[in-house]
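Note that one protein chain of the assembly has been removed; the remaining protein chains are unaltered in position.
Per-chain numbering from 1; labels A and B assigned in written order.
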Amino acid sequence: MAAPASAQDDDAGGDEPTEAARGFLFILVEAEDGGRDEKQPVAEVEITVRSADGEEIGSATTDDEGRWEVPVPGPGRYEAEIDTDSLPEDVELRDDDKQVQPFGLRPGQARTVQFPLGDDPRNVRSTFDEAISLAVAGVNFGLIIAVTAIGLSLIFGTTGLTNFSHGELVAFGSLTAYFLNQTLGIHLVPAALGAMVIGGAFAGSLDLGLWRPLRRRHTGLIAMMVISIGVGLLLRYLYLYQFGGRTRPYGDYAIQDRLDFGRLTITPRDIASILISLGVLIAVGLMLQRTKIGKAMRAVSDNPDLAASSGIDVERVILFVWVAGGALAALGGVLLGLAEQVSWQGGFRLLLLMFAGVTLGGLGTAYGALVGSFIIGLFVQMSTLWISPEIKTVPALVVLILILLVRPQGILGRAERIG
Amino acid sequence: MPAEGSGPLADVAPEPGVAKPDPILVVDGVTRRFGGLSAVDVDHLEVQRGLITALIGPNGAGKTTFFNVVTGFDGANSGRWTFDGRSVGGMAAHKVARLGMVRTFQLTKALAKLSVIENMKLGAVGQRGEGFLSALVPTLWRVQEREIEARADSLLERFSLGHMRGEYAGSLSGGQRKLLEMARALMAEPALVMLDEPMAGVNPALTQSLLEHVKALRDEEHRTVVFVEHDMDVVYDISDWVVVMANGRIIAEGTPTAIGANKDVIDAYLGTHHDAPLSEAEEERVLAEIEAVIAKESASD
Partner (left out) sequence: MDWGGIFENTLRAAIAKDAIVFALAAIGLNVHFGYTGLLNFGQAGFVALGAYGTAITVDYYGQSLWLGVLATIASAVVFALLLGVPTLRLRTDYLAIVTIAASEGLRLLLRSVTLGDFTGGSTGLSGFAGDFYSINPLPGGRYGFGPFRYSSDTWWMLTVGWTLVLLATLLVWALMRSPWGRVLKSIREDENAARSLGKNVYYYKMQSLVLGGVIGALGGFVNAVATRSVQPDNYGTAITFFAYTALILGGTARIWGPVVGAMLFWVVISFTEGVLREAIGNEVIPSSFMSTTQVGQVRFMLVGLGLALLMIFRPQGIFGDRRELALDAR
């Protein structure tokens, strides 16, 4: 816990030791190439700053870059008012309530006061188009969560362990693929396959080297959860140590033109990611439904003692679940790295969404994990229509709490027996 | 011990669901399903006050689930039941216990890292020191605590655990844990004690003493006892009434002699194999059951 760096006080920059209010007036115009909206400065607008008791401190007019600044005598509470009459004719305040804005200043602080002008950019591009593009991103993200969460759910189902280091298996996949792709120069497709193999082997060796011995000495589940947290912390910071704190893209498919299907635009990368996830999920479903090992996995999830007494080698099934879960987590990690770049803590961030998805679907059920994760991913992306993207995981958490209140066994889970 | 042809239930007909003269527990139409399997489906059952009733049946007959449901540890899918004339259906387990219906568990729940005497003292109900704020003022609960401790010590002596009072409960043997659990249940002064397989896993040397304790509950303390048991000798020895469950239903009830004479019950449900390891045929059946459960699940998906 280090002391804060005071230089970060204001993201608009500047080293003035004295207190001041400042700002940057602009309207957003759609970029001609369809990319990010551009900020167009608005000049010659008057802004007045008053103290909390209404005494005028000073006023300023925006320059050609839309900037203004009013020095104030010291720390305290102030308010800034924009003179709407001085605005150009075709420009209006976005929100009439924001004509006067109160703010506080700490010693030495220079504070940015924003007066948003013109229409909200989210309204400029029609909400509908925005919703479509978010839905595509949401489908992709939801499927990625589903791919990674199957392992989490099956491990829980077969061993009872809620594995708090499952996110690190995801990060292991995206980082291994990064190493193969960027360091060794292997194309991303074979690199992703390699990451799956190595990720599966890594997860399998974790089961053989750590979890199986712990099960054998009858370590309690609570203790195992704490151990999984420790393992997760160790791995996560090992990744940071090796990989560094920056996020980085893969060498292939990083920059792509969007394909245009009328109101829907999508990159080939996203299409491929969605198809791969869907294919893998269908394959997993078939494996659980049709193959002998899949049936055994479900039998062990249902009742390990009964399954053991019927001659199923429970430990072998569990090992298989770890390997398969690890490989799927690694694949999810690569897809996540494609969608959002590779980061040492991408896995941990995803873990919380996996938890929300798995709980929503029903802890321990493979199909529930799939459905719940998909819904959560879609929901998280769509929620950015209304809330800031930086807090988009918060609504997913609210869903998690609500579902536990209303239907704790999840939408596909069965009520549990106690006692 | 009630002799043949005497006792309060001598004139009660040995048939399922029969009414008793003075029932303490009355169960009506209770069902509990897991997925598609019906674990408990009891039309009507009355348990006579002040006697020992044995609940028997093959593995998987639903005896423990039935215990769980009536004591509030599991929810019923339907049904009503009353304890001492009060409806307790759907009531939380701890409230049922406070009313005086206290159960023990098949797998003993000795609180391993609490001492034996602390285990005992926990059992007392209505403790003033169990409130958060009053806990901080020892003068409010010291006197009561001493009374509880004295009662606990005399119970421990009775159950031959006095010498272990300071030990961790986790260091007791399996039989001693059963004794401790029974003694701890008595700390709550229950009117009805429900014992889930009190003799299971107990060393034969201790069985007799356990049996004597169960009998004493009836004869000296006038409590009602319901217990689950597999050993028919035990059942004949101490029970006044026997209820037979199979596949979740009550298929017979009557005095031990009447049940003992019921050849069908013995043959169909209490065959010599009920505690033996799974035979190959049974293993097949278990496997088939797993398959059935999975099939049902995927159907409901």
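Note that contacts are C-beta pairs under 8 Å (C-beta built on N, C-alpha and C of every residue); 3 or more make two chains touch, one makes a residue touch a chain.
All of these numbers come straight from a predicted model, not from anything done at the bench.
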For the chain that's not shown, point to the residue among A:78, A:250 or A:355 touching it.
A:355
Tell me which residue among A:100, A:286 or A:394 touches the hidden chain in the full complex.
A:394
Residue in contact with the excluded chain [from A:93, A:131, A:225 or A:272]:
A:225
Among A:78, A:115, A:141 or A:164, residue touching the chain not depicted
A:164
So that we can see where the missing chain sits, which residues of chain B does it touch?
71, 73, 92-95, 97-98, 102-105, 109, 111-114, 118, 121-123, 125, 127-132, 134-136, 138, 141, 145, 168, 170-171, 184-185, 187-188
Just the residue numbers, please: which parts of chain A touch the chain that's not shown?
1-4, 6, 8-9, 75, 104, 106-107, 156, 162, 164, 214, 217, 219, 221-223, 225-227, 229-238, 240-241, 352, 355-356, 359, 363, 387-388, 390-391, 393-394, 397, 400-402, 404-405, 408, 416, 418-419
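Keep this in mind: only the chains that are shown with their structure count from here on.
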Taking the mean of the CA coordinates per chain, how far is chain A from chain B in Å?
51
